[in-house]
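Shown here: the complex without one of its protein chains, the others still in place.
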Amino acid sequence: MRIAAKGLIDRTKPVTFTFDGKSYSGFRGDTLASALMANGVRLVGRSFKYHRPRGILTAGPEEPNAMVEVLDGASQSPNTRATVQEIYDGLAAQSQNRWPSLRYDLLSVNDLAAPFLSAGFYYKTFMWPRAFWEGIYEPLIRRAAGLGRLKPQNETASYEKAFAFCDLLVIGSGPAGLMAALTAARAGADVILAEQDSVMGGRLLSDDGTLGMPWVDATLAELRALPNVRLMARTTVVGAYDQGTYAALERVGLHLPAAPHLPRECFWRIVAGQSILATGALERPIAFDNNDRPGIMLASAALTYLNRFGVVPGQKVTLFANNDHARQAVRQLMAAGVQVAAILDSRADASTVEDCPVYLSAAVTDTQGRHGLTEISGTHADGAFKIDTDCLLMSGGWNPLVNIACHQNARPIWREDIAAFVPHSGMVPGLTAAGAANGAFSTHAALREGADAAVAALTDLGRTATAPDLPQAEDAPYRLQPLWAVPGKGRAWLDFANDVTVKDVKLAAQEGYTSVEHMKRYTTQGMAPDQGKNSNVSALAVLADATGRGIAETGTTTFRAPFTPVSIGAMGAGGQGAGFAPQRYMTSDQASRDRGAPMIEAGLWYRPSYFPKPGETTWRQSCDREVLMVRSAVGVADVSTLGKIDIQGPDAARFLDFVYTNTFSTLPVGRVRYGLMLREDGFVLDDGTTARLGDTHYLMTTTTAAAGQVMRHLDFVHQAYCADWQVRFISVTESWAQFAVAGPMAKMLLNALLDQRIDDFPFMTYGEVSVEGVKARLFRISFSGEEGYEIAVPTAYGEALFRDLLAKAETLGGGAYGMEALNVMRIEKGFITHAEIHGRITAFDIGMAKMVASKKDCIGKAASQRPGLMGPDREQLVGLRPVTKTEIGAGAHLFNLGDKVERVNDQGYVTSVCWSPTMESYLGLAFLKDGRARHGQRVRLVDHMRKTDVLCEVTDPVFLDPEGAKLRA
Amino acid sequence: MRLTCPLCGTRDRREFYYSGSEDYLNRPAEGAPIEAWDDMLHLRTNPAGVTKDLWYHETGCGSWLLVTRNTVTHAVLATELVAARKGGAA
Amino acid sequence: MRYSGWKVITEGLLGNTGWGRAWRDPAPKAEYDAIVIGGGGHGLATAYYLAKNHGLTNIAVLEKGYLGSGNIGRNTTIVRANYFLPGNSEFYSHSLKLWEKLEGELNYNVMHSQRGHIILFHSDGQRDAAVRRGNAIVNQGDDAELLSVAQLKEMLPYLDYNQTRFPIYGGLIQRRAGTARHDAVAWGYARAADRLGVDLIQNCEVTGIDTVDGKVIGVQTKRGAIRAKKVGMVVAGRSSQVAAMAGMRLPIESHVLQAFVTEGLKPVIDHVVSYGMGHFYISQSDKGGLVFGGDIDMYSSYASRGNLPMVEHVMEAGMTLMPMLARARVLRSWGGIMDMTPDGSPIIDKTHIDGLFVDAGWNYGGFKAAPASGWCMAHLMATGQSHEVARRFRLDRFRTGHVMDEEGTGSQHNLH
Partner (left out) sequence: MPNLIAKSALFARTPLTLSGTTLAEAQVGQTTSVAAFAGKLPEVTAALGGFPAPNTVLGNLIWTGPEQVFVLGQTPDLTGLAAVTDQSGGWAALRLSGPMAADTLMRLYPLDLRASHFPKNTCARAPLGHMQSILIAEEAGFLILIFRSMARTAWHEIETALQALTARAAAI
C-alpha cells in the first residue's frame, strides 16, 4: 500500500510493468518488490525444497524469498531479486520454481512430506535398486530442485569489464562510508566510493532519523564536485583479492530497457592503496514455527519500504524483537498512520512506553495464513496470545557485514556484548572496517569511525587528512538480548531460501555432524542464493546450543567471494563468440579467402585448409591435386606463422649450442641447419631450422605452436644461466611474411620473379635477394621433400608477393596449397610436427639421439640420459602402411598379430595419417615399441573409435625419397 | 594479485607467467649425478610460508623475476631481476 | 543403524529422533596397529579398506580439522576413468569400478551419477588425440565413444556452434563417467570405517613422525604421542609439510585450484562437459547449481583461495562455449590445494623409512581416485607390496625417467 508524501521515488514518473502476466504500475525509483508491495501483492515466490509460499523478507540483495525471472525479449534472467531489480517501463517478471502457477504449485505436496525430507535424508535412501538412481530418482530430484530457469540459448546482450585505480576505496555509502569518502576527498586523495544500491546514502535513506537526506544530499554534492572522487552507484564490491585488488559488479543496464551496445553489467577490477569496509549490517530474522509466511519481514526492511519507497507492508502490523532499535520501525509506521497491533519484546526488562501495546517476555510460537499472514500466536508475560495481523516484523539484532574482510581466510571475532561477529584489523591488508560493519551501530559512531578510518588510511598512504566536524546524529545505545530460535514443535526456518529449519540443524548435531562445516554441508544451510546472509549466525547459535559449545568456540564457516552472486556474463565479458582469444591473420588471408579456401584455426592463426578448384566437391580432391601439383610442378604456401627469432651477438653461436642439442657454432655463414631443442627434463621441446645470417647473427625458426614457449625458454636460459653473455634476441615473426615455394619448378618460378637468378643455391643455403625491388631473404629448405625455398619479405609486402607468386605459379601449372596438402607431404617425408613431438617424446624416440652432441653440454642433455627415456621399451617413430589400401586413422593403437586387444598388449599408437596420392596408399606415422628394430614386420592397427582393424607393415618413417635426391636437386 | 617488476613497477598478476621454485636456477654442472638434476627439476621444499620462485613478465618487458613471497598469505616480500643475480654462467 | 528408504519413513513418523551418530568421537588410544594421517577422502578410504579388505581394525585416522575438510569437500565432483597412459589407465579404471558399487558397499548414498562426461575437441589434431585417448580407454576395458557434431547438437543444444572462437569438431564421451556428491564420499567412508571399528579422531594434528633405526614407531600429535608400526601419510594438500617431519622432500609443489558454483537453476546441463581450448569444465548438481572449474592459479600457494585472472579466464571460456551461462550467477568460489607433481601423476609408495608410506601427488585427479587410492594404499600398508594397479606410482620415477605425463608438459609442476 502506497503512502502519500513519503519516499524517494519520483511520483511524476509512473512506470508500468508486469508480474506473472498481470500489469501493475509503480514509480521510477521503485524496486520490483516495493512496487509489488504498493500494489498489495504479497505472494511472490516459492521456497526451494518444500515449495512454501513466500513473500518479501528484506529490502536488499540478501533477499532469500522474492526471487523472480525477468524477461527481456527472448532472454530470461533467473533468480532476480525483486528487492534489487528496479522497475522500468515494459519490465516483465514472472515467478519461478512453481508449477503450474504461483498460487497452485503441485510440488507444495513436498511440504506435507516434510518429516521424510529432513536434513540429509537423501544420503540414507534412493540406493536400491542401483540402476534407479540415474533413471528415476535423480531426474525426479533434479526437476524438483533448482530455482529459476536458464534458457538454453545464446546470450545476445553485452557485458563489460574494466579496471580502476584509487588511493582509497570506500565500500558502502552509509554514514560511515560517506564520512570516510568526504574525509579522504577533502585531503585530496583519489577516492572511489562504491555503493551497491541505486542511490547513495545507505541506511540514511531509510532511517528518517536526525541526520537524514539533507546531509546526504549536501555531502554527495560536495563529493560529486571534486575531481578526485569517483562515485560508483549500483556497484557491489564482491571480492577482496591480493595486493589491494577488489572485484566489483556494476549494474549498468539492468534498470533500463535493453539498448544496443549498452552493457547489462560491468565487472570492475579496482586496485586500491587502502580501503574502508563500510558495508553496514544486516538485521537477522528470528526462528519460530512457520516464520516464513508472506507478510513476515524484517523490521528494518519495513522501515526502508516506508521511507525509501513510501510503501507500507500491511494494514495491521506487529513487531517481534529482542532489541530496542527495531522499535523505530513501528514508531515510524504509526507516525505514518499505520495501525500497529503490538510490540512483542522477548526481553523481560525492556521499556513498555510506546504508542501501542508492548508485551515483554514475549515469544511468537506459530503463525497462520496460507498465502499470506493472517494471525500469530504465542506467549508473553501475561500468558498466551493470538493476534490478527497481516504483517509481522521481526528483529533478532544485527549482523555486521564482515564478509569481505574474511575473503582472505581470516576469521572474525565474536563480540558477546552485541552478540555478533565483527572484523578486526589486518584481516585483509589495507582494509579497515568502520561503522555498522565494525559493530558500531549508532549513526554517530558510524560517522566517527568513517572519519577516523579515512584519516588512518591516508596516513598509511603517506598523506595527511583531518576529520571534518561531525554532524549531529543519533547515538542511542544498542541494547539486545540474544534470541535465535523460539522453542517449538514445528518447523522454524533459519535458511529461508534453502528450507533449512532449526530441526535440521539439531538433527545434524544429533548425527555427529557437529563441526560448523559439517552442519552447513549436511543441511545445506548457507548454500542458497542469499549465501547464508540471513541465517549463518543464527544457525551457528542453534548448533552451538545443540552441542553445548559457545558460539565463539563453534566458529563460523568461511566467507568466500563473491560477496553477492555475480553473473558469469559479467566476469566473462569479452569472451563471448570470437572474443575468447585474439584472432591472428596472415597477410595472405584475404587472397586465400578470395580463392575460396576454408580457413582453419592453427593456434590463434587462421590458415587455408585447401584451395578448391571448380568441380572439386571434397577436401580430399583438392588436397590430392595440390600434393600432386607440388610434386610435379610448383606450389606456394604461406608459412609466416612459424616463429622467427632474430639472435645477435658475439655469443650468439655459443648460446645456440647451449639451447640446441646439436652444434651451431660450426655452421658457416649463409647456411641453414635443422635444430632440435629439448626441455631441461630431456624431452623434445621444439624443432626447426636456423640460418646463420652473419658471423654474429642467426635467425631461428620455431613451430607455430611453440613460438611463444620457445621465446620464454630462451629468455629464461639467457637471463638465468648466461646473462653476461653478449647475445640478444627478439621475435621477428611478425616482421616477415614468408612463403614456401616448392616443387620441381620452384627455381623456375623464383628465377622469373626475383631480381637475380638463383641457379647456384644449394639445399640448406640462405641468401639475401631482391624480389620486384624489395629486399628479401631466401632459404633453401623443404618441408615437402621437393626442391623447396622459403622467401621472406617485410610483412607490408606479403600480400602483394603472395598474389604474384600465385599468379606466376599458375602459369607454370602450379598454384597455392593449403595445410592439408602440406600435412600430406610432410608425412610422406616422415617429417615430424607437434602431432609427434607432443611433450612425451625424446630425441631417442624419434631417432635423433645422435643429434644430442656428446662434446658439449646443452639444455636437457643430462636428464635425457635417464634410463626410463631410452631403450627398447620406448615407443619409437616408425612409418605404417596398410597391407591393403584400407583407410586408417590417427589415434589408433597397435597390437602384435595374435595378441588380444587390451591395454597390456598395447604396442603403440598412430600420430599422423594421410592418403598419399603420390604413393597411392594411406600412410601413417606411429610410435611403436622398439619400432626401429621392427621395420618390415606387420602389426594390427585397431581403432575402436572409428571401428577399424587394419593390418599394417612397419616401415621407415620416410616413405618418399629417403635419400633426399629431390630436395637436393 | 599484483607483483612489482623491478623495471615496470607494480603490475597485475595477469601480465606474468609462473614457472616454479627458484630450484630451477640451480643448474648442475655437466656430469653432475642424476640426484642433482632430480633436486633441480623435481624435488621441492614447497614451504607453507616464505618461498622464492620464478615469474616471467611475459606480456610486459620479458624479464624473469625472482620473487620472495608467502604462499599462505600471498604477501609479496621482494622481487629482483634474475638476470641481475651474481654468477649464473653455464 | 542401517540406512534405507524404509528407515527414513519410520524415523520420519517418529520425529527423526532415532537417528544415531554417523560415527563415534573416540579419544585416541596410546597405540594402534596402523595410523592413517589425514581424514580426507583418501585417508578415510584407506582406513576403510584396511579394515574391510585386510582385517586391520585396530587403526586410527588422525585428522587435523574435521573429517573431509580437505579436497574431498573442495572439488568439482567429477568421476571418470579416461586416462590414456599405462599406469593411470588401470588405476582409474579400478577406481570407477569401486565407485559403481560404493553406495551398496558403504550403505550411504554418495549420489554417484553416471551421466556421461564429454570432452570437446576443436581441431583435427585434437580429434586424433581424443581418438588415441578413447582407444586407450576401450583397450583398458572401459567405455568411450566419439561423438559427431550432429550428436553433440542433440545432447548439448546450448553450446555455441556458430560463433565460438574455436569451432567444435566433436566430442569424446565416457558414459560411465559422471559426478558424485563430494562430502557424502567422506562421510560414507567415515561411517563405514567407524562401523568396522576404526577410530576417527578429529582435531588431532600430527606434529611429528617418530622413527628409530630407520623404522617408524609412531607419531606426535597435539593430543599426545600415538604409537604404531605402520603409518600412512594421506594428506594431499599438506603432503610436503607432513613428509618433511620424516625428513623427506617430495616431488610436489602446492597450488590452488579454484572452482565455482552458481545459484540453483532448473535442470539445463545433463552431462559433465569439458572444453578443449581453454580451462573450463562444468556439470549441474542435483540441487541445481552449475558446478564448474578451470585451471590452477599457477603460482604455488596454500591459501585455499585464488585470484581474478584465472576466475576471468574460466568465465570467458564458459562464455565462448556456452553463452547461455551469461545470466547464471556465481554463488560461491573456493580453492583446493593441489599436490602438483612433475608429471601430473600420483604417488602411492613406501618411503626410505620402514613402515612409513605415502599417498600423495593427486594433482587434479584426487576426487575420482579416492576409492582406488584407499584400496591401493591399504594394500600397500597391509602387505608391503604395491597393488597391481598402482605399481607405477613410484616416488623414484622422476629420477629414473619412468614418468606418466598425460599433459606432455614436462617437469614443471604447475603445468599438469
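By letter and in written order, the chains are A, B and C; residue numbering begins at 1 in each of them.
Note that in this section contacts are C-beta pairs under 8 Å (C-beta built on N, C-alpha and C of every residue); 3 or more make two chains touch, one makes a residue touch a chain.
Predicted, not measured: the structure shown is a model, and the values here were computed from it.
Contacts of the undisplayed chain with the visible chains, over the whole complex, involve A, B. Among A:106, A:730 or A:807, only A:730 touches the chain left out of the display. Residue A:586 is the one among A:586, A:706 or A:832 that touches the chain missing from this view. Annotation: of A:114, A:256 or A:901, A:256 touches the absent chain (contact as defined above).
Although one chain is not displayed, its contacts with chain B can still be listed: residues 7-9, 11-12, 14-15, 59-63, 81, 83. One chain is missing from the display, and on chain A it is touched by residues 158, 160-165, 252-253, 256, 259-263, 269, 271, 574, 579, 581-587, 604-605, 646-650, 723-737, 771-774, 793-797, 799-801, 804.
Operating definition for what follows: only the chains that are shown with their structure count from here on.
If you average the Cα atoms of chain A and of chain B, the two centres end up 27 Å apart. Centre-to-centre, using mean CA coordinates, chain A is 22 Å away from chain C.
Multi-chain contact residues of chain C (touching two or more other chains) are listed as 303, 307-308, 342, 399, 411.
Within chain A, contacts with two or more other chains are made by residues 241-242, 245, 269, 408, 680-681, 863, 866. Remark: chain A residues 241-245, 269, 271, 408, 429, 658, 680-681, 712, 715-716, 718-725, 857, 861-863, 866 touch chain B in the complex.
Taken in their complex, chain C has these residues touching chain B: 238, 240-241, 244, 249-254, 298-303, 307-309, 342, 398-399, 411-414. Of all the residues in chain A, the ones that touch chain C in their complex are 48, 75-79, 97, 115-116, 118, 121-128, 130, 133-134, 138-139, 141-143, 145-155, 157, 159, 161, 239, 241-242, 245, 247, 267, 269, 407-409, 503, 507, 510-513, 515, 517-518, 521-522, 524, 527-529, 531, 560-562, 565-569, 571-581, 583, 600-601, 679-683, 834-835, 838-840, 863, 866-869, 889-893, 901-903, 906, 909-913, 942-946.
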